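Heads up, one of the protein chains got dropped from this complex, but the rest are sitting where they should.
By written order: A and B. Residues from 1 in each chain.
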Amino acid sequence: MRIPAAKILLWLSGLAVAGWLAAQVDPGRYEGGRARDEQERAQRNRSALAVMLGEFRTSASDVMFIKTERYMHGGVAFRQGQRTAAQGAEDLYATEEEEMAGHDGEEHGHSHGHGDDEHGAACASHGMPTVIPPAEKDFRGWVGDLYRAVKPWRDSSKPHIHTDGRELLPWFRLMTLSDPGYIQGYLAGGFWLQKQGSAMALDFIEEGLRKNPEAFQLHLSRGLLRLRQARDAEAGPVEESARVLFVEARDDCLRAAELGLSQRLAKVDEESGTVEDWSKYQENDLLAACRLAIILSERLGEVQTAARCRERFAALGPHLP
Amino acid sequence: MNAMIHVAGLKVSYGRGARRVEAVKEVSFDVFEGECVGFIGANGAGKSTTMKALMGFLYADGGTATVCGHPAGAPEGRRSVGYLPEVAVYYPFMKARELLDLYGTLGGMARRELRARIPEVLEEVGLPGRGNELLRTFSKGMQQRLGIAQAILTRPRLLVLDEVSSGLDPLGRHDLRALLNQLKSAGCTLFFSSHELSEVESLCNRILMIDQGRIVREITQQDLQAIGHERSLESFFISVVRGEARDHG
Partner (left out) sequence: MGELRSIAVIAKGVWLEAVRRKDVYVLVLLCCGLIGLTMTVDFFDIEGLTKFYREIALKLMDVSTAAAVILLACRQLPREFEQRTIYPLLARPIGRLTFLLGKMAGVCAAAAFCFGLFMAIFAAGIASLGGGIGWSLFLQHAYLQMLQMLLLTTACFALSLACSPDAALTLAFLFYFTAGLLGDLSVMLYEVAGTAGRAGLWLLTYVLPQLALFDLSEKTVHFEIWPALGPGTMAALTAYALVYSLALLGLAHALFRRRPL
């Protein structure tokens, strides 16, 4: 097993070259960024290198996302097959949006972001089967018992363990470095980061926006963060700065709503009239962006803008204020 | 006399089925205590295979073989045997002293005894003061000397040496001959193979000639003297092997 110095050098050079190549192939080189749809992905990828290394990096981000979910639950693994990583991310983000909207005195009167003490029953993973099944469903007998004793495991019907979300942050940092087009990573990361300070979260979301300017959910997220800052500023002595922040928040929500709406329109199937490849999370985010754009415009006294928004977003249905 | 090696009808083969090759075919011989027996033959004649069977590295398909009164391969029998393999390569990451310490300990020597014996044996094989050198720095000849050192380390009663002078320069061969003579005088039984027939001739009381897996001649001291009057052992060996080849053909 003698490994001569030349071989070690060769390995290290190989690692360096692989690292350099990986850095060269930005997943953003997929036209339009991360493509979840296989057909779409095939169309978008023009470079073989991008396919190989880009996919590696996006997959690495997915794995890291799953890791954050496990961290959240003290290492307990839930079955991912029944809920994709992306859905998980959107789920996390959805709670943030609802929380903010809830604060705004809208119909979302309850808070159930991960990490809240009252989280319990509202946790997205609540009732989800764990990877290691309970004894009555495990065919492995005593081997299964050993697994349950050694691995982090809890009966999923009982209240979950929840850890400090702070420890998830390195994973969000790494997953967005690995795949800068991973919008859900920015969204969920921003949510947890705001608990450390909204300025930090704002920086992170803005980094995401620089890399994904068309991501309407990131615009909404920035709007929500600014809204929180505006509320904090309202309580302070200088009300003018709060107004500036309210305006910025409204503008972000408006931009998010406009972008989201145009993206949604592009996904409408002309024959059936249904929206294809558009998740309920995206729909909820779009609705939230529209609602906030209207509410904030009214709050700023810009009645005409609010009316214009109502008219513009009427196609989304009866949920607008 | 006490037979240190007793072989009767030994058969050893390699491979299975259609690829089965009989390397040793019903070989029988004895090596008695205090004797120095040379084992000569062409490449592939079955010398190393016989020696490996004696050490228990290969299993016999038929016949019997005992070493020091124990069945070939039994650890009890190996307690009194020193063995030099055909190709000697030793752990390159070890120092000569460490290697001999390993073999000596496995041979049942006490730590204190080994501490005294290692420098002594290194000197005997012409490697004085080389105990702390890593074996990766040793030349082929030095490795062969070390091989002889490990074989004689435990002062065995029987030495089985395969291609004993392989890789040695003329000076090394000269030193080896002196060492083997010294061991012979000390009463050690020697059973060795070599392609250096002059060396075999000068050292041995008896020579076993093997060809195509069979013992074709047993040459005693008297025979050697008779051969010596007419021609060399080498030309005798060639004529026997060629003649035997014709016989078998």
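We take it that a residue touches a chain if its C-beta (ideal position, glycine included) is under 8 Å from a C-beta of that chain, and two chains touch if they have at least 3 such contacts.
All figures in this text were calculated on a predicted structure; none of them were measured in a lab.
K.L.:
Among B:G56, B:G126 or B:G213, which one is in touch with the chain left out?
P.N.:
B:G56
K.L.:
Among A:A22, A:I66, A:L177 or A:L316, which one is in touch with the chain left out?
P.N.:
A:L177
K.L.:
For the chain left out of this view, which of A:G74, A:P159 or A:P213 touches it?
P.N.:
The single option touching the absent chain is A:G74.
K.L.:
For a quick check of understanding: of B:K11, B:R79 or B:R177, which residue touches the chain that isn't displayed?
P.N.:
Answer from the full complex: B:R79 touches the omitted chain.
K.L.:
Using the touch rule from the top, list residues of subunit B that touch the missing partner.
P.N.:
Residues 14, 52, 55-59, 75-76, 78-79, 81-91, 93-94, 98, 101-103, 105-108, 147, 150-151 of subunit B touch the chain that is not shown.
K.L.:
What is the set of subunit A residues that contact the non-displayed chain in the whole complex?
P.N.:
Residues touching the hidden chain, for subunit A, are 1-3, 8, 67, 70-71, 74-75, 77, 79, 81, 131-133, 138-140, 142-144, 146-147, 149-152, 161, 163, 166-167, 169-171, 173-174, 177, 193, 196, 200, 204.
One rule holds in what follows: only the chains that are shown with their structure count from here on.
K.L.:
For subunit A and subunit B, what's the span in angstrom between their mean Cα positions?
P.N.:
Distance between chain centres, rounded to whole Å: 76 Å.
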